[in-house]
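As structure tokens, the structure follows; a few thoughts come after it.
Complex shown without one protein chain; remaining protein chains in place.
First chain written, first letter: the chains are A, B and C, and each begins at residue 1.
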Amino acid sequence: MDLVQIEELIRVMRKHRVGEIEFEDAEIKLAVRFHPAGVALAPVVSAAPVAAGSAGPAAVAAPSGAVVKSPMVGTFYRAAKPGSPPFASVGDRVSVGQPLCIIEAMKLMNELESDVAGVIEEILVDNGQPVQFGQALFRVRPA
Amino acid sequence: MDLVQIEELIRVMRKHRVGEIEFEDAEIKLAVRFHPAGVALAPVVSAAPVAAGSAGPAAVAAPSGAVVKSPMVGTFYRAAKPGSPPFASVGDRVSVGQPLCIIEAMKLMNELESDVAGVIEEILVDNGQPVQFGQALFRVRPA
Amino acid sequence: MSKPPFQKMLIANRGEIALRVIRACRELGIRTVAVYSEADRSALHVRFADEAVCVGPPQARDSYLHIPNVISAADITGADAVHPGYGFLAENIAFAKAVAAHGMTFIGPSPELLGTFGDKLSAKDAARAAGVPLLLGSGGAVADVEEACQIAAVVGYPVLLKAAFGGGGKGMRVAEDEASLRRVFSITTAEAEAAFSDGAVFIERFLPSPRHIEIQVAGDRFGGAIHLGERDCSLQRRHQKIIEEAPAANLAPALRDAIRSAAVQLVKSTGYTTVGTCEFLVQGDEFFFLEVNPRIQVEHTVTEQVTGVDLVQLQIRLAAGDPLPMRQDEVVVRGHSIEVRVNAEDPWTFRPSPGRITGYHAPGGPGVRIDAAVHEQAVVQPYYDSLVAKLIVTAPDRERAIARLRWAMDEFVVEGIATTLPLQRLLVADPCFAAVDFHTRTIDQWLAGREP
Partner (left out) sequence: MSKPPFQKMLIANRGEIALRVIRACRELGIRTVAVYSEADRSALHVRFADEAVCVGPPQARDSYLHIPNVISAADITGADAVHPGYGFLAENIAFAKAVAAHGMTFIGPSPELLGTFGDKLSAKDAARAAGVPLLLGSGGAVADVEEACQIAAVVGYPVLLKAAFGGGGKGMRVAEDEASLRRVFSITTAEAEAAFSDGAVFIERFLPSPRHIEIQVAGDRFGGAIHLGERDCSLQRRHQKIIEEAPAANLAPALRDAIRSAAVQLVKSTGYTTVGTCEFLVQGDEFFFLEVNPRIQVEHTVTEQVTGVDLVQLQIRLAAGDPLPMRQDEVVVRGHSIEVRVNAEDPWTFRPSPGRITGYHAPGGPGVRIDAAVHEQAVVQPYYDSLVAKLIVTAPDRERAIARLRWAMDEFVVEGIATTLPLQRLLVADPCFAAVDFHTRTIDQWLAGREP
């Protein structure tokens, strides 16, 4: 544990208004205590990283959409076969279980069904492009 | 962890108004406490590292004595030759420039003179013992 | 430089062996594709390959062992060959077949040979057919104590009585003579019945202090077969090798030659077309076939050091159809090499010790080779095997190799996780190591004696 991590710990303590932490593992033993006066913390306004608290700290960076990822390695196709219309395009409303694309793997065509309902905001992979496991394919705004 | 890092840690504590940290790993054990007077911390405004002085918390571990170190590598002798009385013993009052011991190096006897005035509190090396560059030889309470 | 044997190699593995294959490919002019699980995103084999494909979540069965994803990774990157390393899919027949079905070359044996050597019985049949000595035994369960005595009379005492469904040293008993066999037979069957709900027992000749000697072999498509000397891998902890060396010390020349010849004979008789290892147990002046591993082994390094032959490059070239590049008499064993496997394990309990490496310094200098895939701040994952690094030292003779190994081990620093190094330092410092006074049970006995 280095200084950066200790400071991060202190930040977490402040955020949650923890007065005291003791920590011990195979490598280190660490104790951090704010003074029990408690008040000491109240008037802090300036500098510090947070200040956040009062209003609603949980309003953290809400990701604007859900992402559908590839569950396998293979080649991404937007349509069932060349010339067919694509399963889904930007702006389309999709429901759970609706086919979004095909991933070809080991010469098998695997239909990928949506696991969210919403509107397709962005298609992140071009037709015919190889995809890895876990690669983001579609961004969907949940509805 | 060196002085720079300790100061950095103190800065982090001040920034976040942490009262006390104890830290221990395989190499070091460290405890830093601001005095619980509490008030000591309250008026801190400037963010700057110090301001400390006023109240009294900075009365940090004042080392109780000066240390005379070896300026060379060699063998430490308390007396000019075997059988002679030692140059200095615990409790003796010494002045600047007064010989404290001999360091034998390359068959030359080098008299080591005190660079502080005060009372010898402790002799840290036994007669005839080898000493490295920078090794602490005497602890002197400055007078 | 001669034409690369392949254009692009997918390496279906991770850790030090993936790095080893990448290095061989770079020297051969072959481009490389790494595969990795989500836990290995920042692993060195991903960093040093030309391309990398994520093939699944951390669990090996869903990534490194997931055949469709690994094959697809080769497909989408246009690889024309697949190297399986060791472990994972290296001896998986379905995988080898899938690689071939997708028009790529599997760097290893044919599926048929994998079948022959993957099954203990057919492997023994092949050895028997090649005239290689086998350890005598009942082969299967014995019907009753009378059959046991008949077999034991043929096999010769002492014999080992083994519960058919036992394992890990449980349900085994040694009988010194017929009287003792009759005495322990009923106990062993009763115990087997109680412990494994099946009283079936095998009988086998008991070797009290065997050495594990293995021969590195190679064969080509033109009927050529050679050996590259032997390795002594007797220092094992519950059948896990932890120190290996080449050549084997204090092995009578006639015995050494007989084992080497047996291995080549076996390879020749099976139409073997890759590199591999024939493993034997040696007791006194006898040796017995154990198994054939038709793949690159962890300890191939010590053979490389003393023969000067790059076994991974040889394996790749043989898979491409090249003939063996040397005759038997051109293989010269020179000097002595010892490998220490640094595993992320508690040195006394051998419990895995995954975690972040907070401090790392590998030794260097003359005669020191390090095959590793870690560095300071690297995380040893809990999902895979615990091999962290291989320390290989080479010197003109065994005595100097041991002297070198001692300082090299002392200089090897791994902080943040436990490793087997403290145990190995003690072993190498023990007079029995210098005296070659050890066998496959030495470490287990030594640890048992240490416990109280």
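Keep in mind that, in the parts below, a residue touches a chain if its C-beta (ideal position, glycine included) is under 8 Å from a C-beta of that chain, and two chains touch if they have at least 3 such contacts.
Quantities reported herein were computed from a predicted structural model and do not represent experimental measurements.
Trainee: Which displayed chains make contact with the chain that has been left out?
Mentor: Listed by label, the shown chains it touches are B, C.
Trainee: Would you mind spotting which of C:Glu178, C:Glu286 or C:Asp310 touches the chain that isn't drawn?
Mentor: In the full complex, the listed residue that touches the missing chain is C:Asp310.
Trainee: Which is it among C:Tyr64, C:Tyr360 or C:Phe438 that touches the chain not included here?
Mentor: Looking across C:Tyr64, C:Tyr360 or C:Phe438, the contact with the absent chain belongs to C:Tyr360.
Trainee: Which of these touches the unseen chain: C:Arg173, C:Arg341 or C:Arg404?
Mentor: C:Arg404
Trainee: For the chain that got dropped from the picture, name the residues of chain B it touches.
Mentor: The missing chain touches chain B at positions 72-75, 105-106, 108, 130-135.
Trainee: Can you list where chain C touches the absent chain?
Mentor: Spelled out for chain C, the touching residues are 1, 19-20, 22-23, 26-27, 29, 44, 48, 301, 304, 308, 310, 335, 359-362, 364-366, 368-372, 375-377, 396, 399-400, 403-404, 406-407, 410-411, 413.
In the analysis below, only the chains that are shown with their structure count from here on.
Trainee: When the C-alpha atoms of chain A and chain B are each averaged to a single point, how far apart are the two points in Å?
Mentor: Averaging C-alpha atoms per chain gives centres 53 Å apart.
Trainee: So the centre of each chain is just the mean of its C-alpha atoms; given that, what is the distance between chain B and chain C in Å?
Mentor: 58
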